[in-house]
Each structure stands twice: as C-alpha cells, then as structure tokens.
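Written out below as structure tokens is the structure these notes cover.
Shown here: the complex without one of its protein chains, the others still in place.
Moving on to subunit A:
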Amino acid sequence: MTSRPNGEPLVRLSGVNKWFGELHVLQDIDLDIARGEVVVVIGPSGSGKSTLCRAINRLEPIEKGEISIDGERLPDEGKDLARLRADVGMVFQSFNLFAHKTILENVTLGPVKVRKKPKADADKRARELLDRVGVSAQVDKYPAQLSGGQQQRVAIARALAMEPKVMLFDEPTSALDPEMINEVLDVMVGLAKDGMTMVVVTHEMGFARRAANRVVFMDEGRIVETAEPETFFTAPKSERAKDFLSKILTH
C-alpha cells in the first residue's frame, strides 16, 4: 500500500500552534490527510504526538491555526463540537471503556444517545461490530472482566459504531501485553484495508509497513519529516529521524 489516495483532504491542519504554559508543544503544524489515507505518527516521547492527535477532535484546544474536518472548521465548544466529534472516532492508549456499562452498552451508548438510533437497531449493529473485532462472546460482561487486547478491540468497535469519517489512535497497543498486540493491530489493518481514514500514533513499524500510506515524524513539537513507510524506515532524510530510528531499532 504505497499509492496516495487523492481528492480533497478530509482532515486539514494549517499553522497549528499550541502551548502548555511556556511549553510550545505544537509548532506550525501543517498536515493534510486525504480520504482513505492512513497516516502513522512517530517520534520521541514528549514530541507532541498525543497532543496532535487529541487536537484533531479538540480534546486539546489549540491557540493558533486552524483544523478542519471534511471542509468544516472545528467549532469552539457546544453542540456543533459534539456533532463533529461524533464523526471522529478516538481510541486511547488506556482503552477508557465505560467501566459501569456492559460491553454491548459501551458500543450502543453513542448511537442511541447521539445518533438517536432505535435501541434494537443499535444493538444489532453493535453485535455485528463486536463480532467483527472478535469479542462477540463477551457482550454481557463488564470491561474489567476482559483482557487488555479485548478491551481495546471493544474500544475500536465503540468508535466504529458512530460511523466515523476518520479514526484517531493514540498508541493503541502500548498498554498491552506483547501477546495481545497483534490481535489489535490485525483489526486496525483490516480497517485500513476497508478504506478507513486513520491517524495512528504508534511505534509499531510492522503496522506502519503493512497499512500506512505515510509516516509523519515529529520532534519537539514540529513535523520534521514525512515519507512513505519504506523510504522512512530504510532511508530517513533528517538527522533526528536517523537518530530516533537507531534508538528504537536497537531494542
């Protein structure tokens, strides 16, 4: 998968800047993500990858610049923001399943309360999605009764139930035991193959090679380098990327 899908960008960040107090965490970020494109964001710890990802659905507000999704600028707060967020799926490192709700209820809450789907339809769709991510046997359990890998797959199903235009993943496998990483990555690769637009913060090079159209390398709040996965991993241009890759390749 190396060809870049074309058309109007689905997600557009232009001149995005963000500060945490004195700390300039996002510096002049420009990034266009096409419909159906899979972008992997990598970079050293603290480089602003999570912040970038969270800015796209405004879990982090930005101080300067503009982010738009499907041609619509991210609103500040209120109804419009909630509506726009419903179109952007998010998968967190720590799963964040609703602890007091069953697996099925986790997946149907959004469709019922936000999309106003009839309960029966939402249930049916949720079961299909849970089946697709391979946890259909667990629908009546609570999150704490599932393994990390299962919880993360439920979290993916919960996001998919909203029929999002784009999915954001912030290190979706880094809280998982090694033997569970692949079950989650496989689901993500499947999504990518089905044409989902995805922004994925991850250090899983295997995933980047199998599914990504582009790798974005960040350091100290800036996008330092953008390249196709194969090119990036074998022949990085910037010194900082070379340095970073040599570090993650040694372990």
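We take it that contacts are C-beta pairs under 8 Å (C-beta built on N, C-alpha and C of every residue); 3 or more make two chains touch, one makes a residue touch a chain; residues count from 1.
Following the convention adopted for this analysis, contacts and distances are computed from a predicted model.
Trainee: So one subunit is absent here. Using its UniProt record, which name fits best from "RsbRD N-terminal domain-containing protein", "NADH-quinone oxidoreductase subunit D", "Cytochrome c" or "Amino acid ABC transporter membrane protein 1, PAAT family"?
Mentor: In UniProt, the chain that is not shown appears as "Amino acid ABC transporter membrane protein 1, PAAT family".
Trainee: Of the residues listed, A:88, A:129 or A:192, which one is in contact with the missing chain?
Mentor: Within the whole complex, the residue contacting the unshown chain is A:88.
Trainee: One chain isn't shown here. Among A:96, A:136, A:182 or A:226, which residue touches it?
Mentor: A:96
Trainee: Go through subunit A and note every residue touching the omitted chain.
Mentor: 57, 59, 77-79, 82-83, 85-90, 92, 94, 96-100, 109-110, 113-115, 142, 155, 158-159, 162
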